[in-house]
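Note that this complex is displayed minus one protein chain, with the remaining chains in position.
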C-alpha cells in the first residue's frame, strides 16, 4: 500500500470513530461551529467534533504541526477532504481565524506570536473578527483614522471600526490602525486586540435584510501591549492587501448560485407560476430572462474554471480577483432580482403567515445580496483596479 | 376680415401663383435647395421657387425686413407655414446660413455685417459651412488651435478644421479661431472666411456609411480682412455656445423616428419576417424588444412635449438641451440596432442586387446613426453637463 | 397644457407636500413597523388625511367629496410616495371608491361614497389569486343561490385587506379563467361568515392580506355593477390604480434620487468628494434623465385619466412599466452609491428599495405591462 493509501485507510477509520452521527447531516445555521470563549453548542456533538479534529490539527490540516496545525501535505489534505466529503461531515470549525488571520500570521508574525495564536485558532478557543473599515474609510480603506499612540510599553488605541463581522460575539479583533499621520499607506500597522480589554465596545448594525451580522466597534483609550503588533510598525498595509485579495475571491464565489438553488431552480418555479407551453415556460419574457441569466452564470463559471486552469499552468489572468469580485457579485444581484420577478408576490414577504420558510429566505437573501457589490471592495473599486492595474489606463 | 385672415388669403393667392407644381412633391435628396455660388439645380423649379420666396424675404420669414428677411410676426409666420404645409411645398432654401449663422449674426454682428451677409443668406447666394472642430479639439472644442494672427489690416489664419459639413461645396465658412494663446475660452474669436481665398482647401471625409457629408478644411496663410470678425475680439466663445445649444436641440429631434418609419413600422416588418400568433408577432423576444423601444420612444416624446409646455409656462427644465441630445441620440441608435435585428440579413446589404432601396437606406442610416452620439457634443459631454450644471456635482 | 400644473393643482401639491413631510415622515412608517402596529397605519394620520379632503378627492362634492379628480389624487400620491406614508388612501379612496363610482348603482353611491369621503368606511379591492397579477385569470366563483350569491375561493395580496370594513371582490359568475365575460364584482362585509382574513407581513411593512371565502353567502344587492359584465369597469379602475401607483412610485424615486445626490456631494473617500468621480457623475446624470422621463409618463397618464382620453390603457401601462423598471434601477443605485451605510436599516434608502419592489409587483409588473402595451398596439 502506498503512503497515501495507508493514510486514507487510517483517516477513514479515525473518522468513523470520531465523527459523531449528528455531524453527518446538513448543518442548520445555528449550529455553525464558530468556537470562541462564549461559544454556545445547541448540539453538543459540534464541540466534540471540533475537539476531536483539533486534537489532530485537522481543523487547519495544512498548517505546520509545530504550531498546532495538521502538518499534512497537499496530497494528504486532498485525501482528508475526500474522506470528509464521503461521510458528509460538517466543517469542524468555521472561523475568520482560520480563513483570514491564520494565513497572515503564518506569513507575517513573529515566532512567539505564531506559537501563541495559531494554536488557539486551530483549537477554536478564540473567535476573531476583522477591524478594517471605518465610517470614513470604506472604499478608501487606507484613509483609516483609528489611532494607536506609542506609550512606551503599549499602544493607546482610539477610534471606531465598522462592518466588524459578529464583533459582538467575538473574543479578539485584528485591526488596522494608524501609527503615522504624515503618510497614508505607510502609516498603517496591524494590531491584535483582546476585546475583553477595557474600552472596547461592539454594537450590532441592523441591515436592511433584518439581520445583524456586522457591528460598529468603538475603541476608547484601549491599552494594547506592544507585542501585539504583527509585522513591522507602519507596514500593516502589506498584510491588509494580502487579506483583501483573499476576501475578494471568497465573495466572488457567490455568483455561482446557492440562493436560487434553494427554490429548486428558477425554471421550475417559473413553470409553476406561469404554466408551460409544451416544454417551454409560458411567459416568453420570463423564459428569455432566465435563459439570459443562465448563460451569464455558465459563462462566468467557465471563466472561473479557465482562470484556475491557467493559474495552474502558470498563465495568470491578471487581477482576476477584481474581475471575479465585480462580475460574480453583479451576477448574483441580478439572479435575485430575476428570482423575485419569477416568484412574484410570494417573494415579498417579511415574516409570519402566507409564506413558507424558503420563500422568506429568498426575500432576505435578495436584500442581503445588495451588499455583495459593496463589501470587500465595491464594484466601483474593482473597476478602478481593472482599469488601472490590468488595462494600464493612466491616472489623471 | 382680420389682418391675419387677409394675410392668409393673400399668401394663399401668392403661393398659388408662385409655387411651381413640381415643388409640391416629396423632395429627393439631390434636389435639396442648398443655394450658393456653385449650386446645381437638377430641377430648375427649385431655383425659381427659391428666388420667388427670397423676393419676399420668406426664406427667412421672421428676420427683419431691413436686412432682407420677411419681417413677419410670429402669428403671420404661423399662417405662412400652415399655407406652405397645405400645398405640401418643399422648403425653399435649406442652409446652415439660415439655421445657424443668420441668427448669430442678427444677435452679435455689426450693422455693416448684417447688411452684407443676411441678404446673401436670405437669397441663397452664399452657402455657408461651420468651422468649429479640429483634429485635436472635438469634445474639447475650446482647445482649438487654428490661429489668427493680427497683421494690421488683416488676420493671417493657419490651422485645420474638421467635420465641416459639405465644405467642398460651400462658399464661405464661419470659423472659431484662436486669437490669444494665453487663455482658453477667452482667447477665441469668431471669423468669417471666403473659401475662394487662397490657402483654403477642403477635402471630403469618407464615413463608415459610405457618404461624405463632412470635410477636413485646411487653412494655410489665409488673409482675412479685419472687418470679417464678428463680435468682439476674443469673445467668440459666447457666439459658439449659442450656436452649439441650437445644434444640440436640432440633433436630439432624431430620437423621434424618421428612419424606421420608411420601413412602414417595425411591427409590420416583424410580423412579415417572423409571422404572427393571433395579432402578436410570433417571435416573443422581438415583440418584447419592439414594445420596449416604442415605450422608450413614446416616453421620450412626452418628455420633449413636457419641456416645451413648461418652457412656454416659464418653467425651464434646466440643461434640457443636453438631456435631449443625450437621450434622443441614444434612443435613435437603439432603434436602428433593433430594426436590424428585425430585418435580419435584408438590412445588411451595401449596394447592388438582392436589396431594395429602402433596405439599403436602412443599412446606411444605421451606420450614420452611430455618429449622432458624437457630433454636436458627445454623449459623454452631455452627461458631464448634466452632472455639473443641472445636478451641481462638484469638480475634482 | 397637461404637463404644467394649474394654480389650483400647485396649491394642492404644496399642501400635500407639507402635510406628508411634516406629519407623515418616514419615521412614521418605522414606528408602525417597530411597534408592530396591528393596523399597519396610523389612525390619527388617517383622520388628518380625511380632514384635508384627500379621502374624497375622487368623489363629487354632492356626495361629500372634494372632486379634485385623478390629477389631484395623483399629486397627493406622489407626495405620499416621497415619505412612504402608509394609509388606506390607495385602497379606499382610489381603488375602492373608484370601483363604486364606476360600477355602483345610485343607491350604492349615495350610501357608501359619503362614508368613504368622511373616512368612516375602509375598503379593499380583492382581485389577484396567484403570485402575479392577471385580472382575467379570476377563478373564484360566485354562484346564484335563490336571491343570494355564494362565494368560494381565495384571494391573495389584497392591499389593506386586513383593515378593510368592506371588500370589493371580483368573482366569476360565468365563464372560465381567462374570459373577460363572466366576471362580476361584489360588496362583501369583512365580517361576513365564511370570510377568513390573514394579514401577510410584507417586506415593505405595508398592509396586505390573503382572504379565503368559504361558502360566503351575500345578498343580491351586494352585486356591484352588471352581472357577468364588471370587467370593463374593473379594468378602468385598475388603470386608475396603476397610474396613481406610478405617481406614488415617482415620489419614492425622487426622494431616493435627491437623497443619493446629496450623499454624493457630502461623502468623502480617497480625499475627494465622491460626487467628483466621473463614473458616478455619469450614472447620476443617467438617473436624472430617467427621473425626468418618469415625470413625463406619470403626468401624461394622469392627464389621460383627467381628460378621459381613449388611450388610458396604453398610458397606464407605459407609466406602470416604466416606473417599475426605473424604481428598480434608482433604488438599487441608491443603495450602491450609499455604500455600506446604504445596507443598514439606519438610513431610509433600503426602505424605499423594499417598497419599490412591492409597488412593482402591484397590479402588474413591467413584464405584464410591456406585453399589454404591445397588445394594445396590435402586435
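In order of appearance the chains are A, B and C, and numbering begins at 1 in each one.
Simple rule for what comes next: a residue touches a chain if its C-beta (ideal position, glycine included) is under 8 Å from a C-beta of that chain, and two chains touch if they have at least 3 such contacts.
Every value quoted in this text rests on a predicted model; they were computed, and no experiment measured them.
**Q** As a test of the contact rule: which chains in view would the missing one touch?
**A** Within the full complex, the chain left out of view touches A, B, C.
**Q** Just name the one of B:18, B:62, B:238 or B:273 that touches the chain not displayed here.
**A** Touching the chain that is not displayed is residue B:273.
**Q** Quick one: which of B:95, B:332, B:365 or B:379 touches the chain that's been left out?
**A** B:379
**Q** Kindly note down the residues of chain C that lie in touch with the hidden chain.
**A** Considering the whole complex, chain C reaches the absent chain at 277-279, 281-282.
**Q** When the complex is taken as a whole, what residues of chain A touch the one chain not shown?
**A** 267, 270-271, 279-281, 287-288, 290-292, 294-295, 298-300, 302-303, 305-306, 309-310, 312-313, 315, 317, 323, 326-327, 380, 382-384, 386-388, 390-396
**Q** For chain B, which residues touch the unseen chain?
**A** Where chain B meets the chain not shown: residues 133, 136-140, 143, 162-163, 205-208, 210, 273-274, 283, 285-286, 333, 337, 340-341, 343-346, 348-355, 363, 367, 370-371, 373-375, 378-380, 383.
By our rule, only the chains that are shown with their structure count from here on.
**Q** With centres defined as the mean of C-alpha atoms, identify the chain lying farthest from chain C.
**A** Centroid comparison gives B as the farthest chain from chain C.
**Q** Indicate, using Cα centroids, the chain positioned nearest the centre of all protein chains shown.
**A** If one averages C-alpha positions chain by chain, the most central is C.
**Q** Rounded to the nearest whole Å, what is the centre-to-centre distance of chain A and chain B, using the mean of the C-alpha atoms as each centre?
**A** 57
**Q** Mind checking the centre-to-centre distance between chain A and chain C? Centres are C-alpha means, answer in whole Å.
**A** Distance between chain centres, rounded to whole Å: 41 Å.
**Q** What parts of chain A, by residue number, touch at least two of the other chains?
**A** As it turns out, chain A has residues touching two or more other chains at 285.
**Q** At least two partner chains per residue is the criterion; list those residues in chain C.
**A** 277, 280, 370-371
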